[in-house]
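Here is the structure we will look at.
For this view, one protein chain was removed and the others were kept in their places.
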């Protein structure tokens, strides 16, 4: 089965998620530049989530570039990922509009954790589909960054209840390790020539 | 006529439908985790509709994978399906925000019934286009699951007026029989080799 | 220059326009089926606009199927069309929420007129690009339906001020003549074999 439509549908959903988040930036009353300051935490939470959703799109792009077959469970694993990603605008707004208090950061970290878990399951479904000895699975390698991120989110969520600022630092650190372009699949693709 | 754009347009519309539903999850006042509980019925109705819309996308994907020609009435049958799907965010919110009372579940079931009917008509239009003896029609088979779902919705709508919980069980059961990957078209595609 | 991206971008914009219109169907207070009746005019205006936008997508699909080259002005003529289409959710809501009074029907008819004019200009830009003797221009023919529609909208707008119901009948009649599949390009495509 061709992978084109699963990519196109995922691109569409992720494009909408990343864009409707900005609707939380409600236009303030007044026209002085000062009326924008109270929006700063919402803006920061938006920028952070934009980076996170961008990372997922980026990884989705790289992963599916190496994908050869798309079977039935892969479609559902992908929809499962999109479900948790679709909650990011809500948890981002909950955190940003309240100014990053403890509970809201914990909810945000749990959302991130579920996204990472869903991505992990998607990759498992793809590996099962291709076989452990396939080009796809070799290109993927040990997925160390994915497992590390998931662990970081599991840690960040409870920490947020007592020390939300530290939890945010952990979340930002996870974002940072992903922004550096992932060389796994690009390297594998280069080995096998242009496509 | 190429089927690429009808797939791309449907992907776009379905991606938007599945994503704007989350806008019904309004950010609550307060920042304690407790303020999220009243949102639980809305969240559940969102998750259910996400699965339903995901099933339609999935089936659309499988069906059009086998499609060879796209004639004039197919475009309208497809738009007719998208129309009823586009009402799902409304009927989902009507049901979820009110906590699943009888009338709202009936309206939701009727929406589901119209979607199933529209899908049935789309498949009839495609069979008419390809001919009853075509590869497409053979791959489709008797469409037993489609007819069963339509019948279940017809039953669920009146039941909802007297026993909404039972109607919800019927709707959830229909979702379940579809989440298991549909082997019809994948099997047919496998027989004819990769494409 | 390839036409793929102009099709994809137009599909995206039209998909969003056709879907966000449903956001005007605000979820009512109360959970009895009776609370939905006041939404009927909004629902009807939504259904009508869904058909109109569907017609534009359909025609766009057929027209670009025959297109060979996409030059600079075609991109702007296409964006100009998308601009007027993007106002349809607003004029639809203005008409539907107020229950189809005279002024709102006139504004809606003017919106429709500008869309038809923009489509006419897009087709002129495409004909200029391909040459009057091209396959594209021959497939297009005299564009009688396009010119007739434009004329009907020019007539409907002033009529709406004195007799909105008659203007609505004219608009609905225009929709009807387009819903019948356009055989111009499909016939021309069939002559030149599958593509």
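Order of writing sets the chain letters: A, B and C. Residues in each chain are counted from 1.
Here, contacts are C-beta pairs under 8 Å (C-beta built on N, C-alpha and C of every residue); 3 or more make two chains touch, one makes a residue touch a chain.
Small disclaimer: the values here were computed from a predicted structure and weren't measured.
Chemist: Touch as defined at the start, partner being the missing chain; which of C:34, C:71, C:131 or C:158 qualifies?
Modeler: Only one listed residue reaches the unshown chain, and that is C:71.
Chemist: Quick one: say which of C:33, C:79 or C:175 touches the chain that got left out.
Modeler: If we include the chain that is not displayed, C:79 is the one touching it.
Chemist: Can you name the residues of chain A that touch the chain not displayed here?
Modeler: 7-8, 11-12, 14-16, 18-20, 22-23, 25, 27-28, 30-33, 36, 47, 50, 54, 57-58, 61, 64-65, 179-183, 186, 189, 195
Chemist: What does the interface between chain C and the hidden chain look like in terms of residue numbers?
Modeler: Where chain C meets the chain not shown: residues 1-2, 5-6, 8-9, 12-13, 15-17, 20, 23-24, 71-73, 75-76, 79, 82-83, 86-87, 89-90, 93-94, 97-99, 101, 103-104, 106-107.
One rule holds in what follows: only the chains that are shown with their structure count from here on.
Chemist: Using CA atoms only, can you tell me which chain is the most central one in this structure?
Modeler: Smallest centre-to-centre distance to the global C-alpha mean: chain B.
Chemist: When the C-alpha atoms of chain A and chain B are each averaged to a single point, how far apart are the two points in Å?
Modeler: The answer is 26 Å.
Chemist: Express in whole angstrom the distance between the two chain centres, defined as the mean CA positions of chain A and chain C.
Modeler: 37
Chemist: Quick check: what residues of chain A touch more than one other chain, meaning two or more?
Modeler: Those would be 12.
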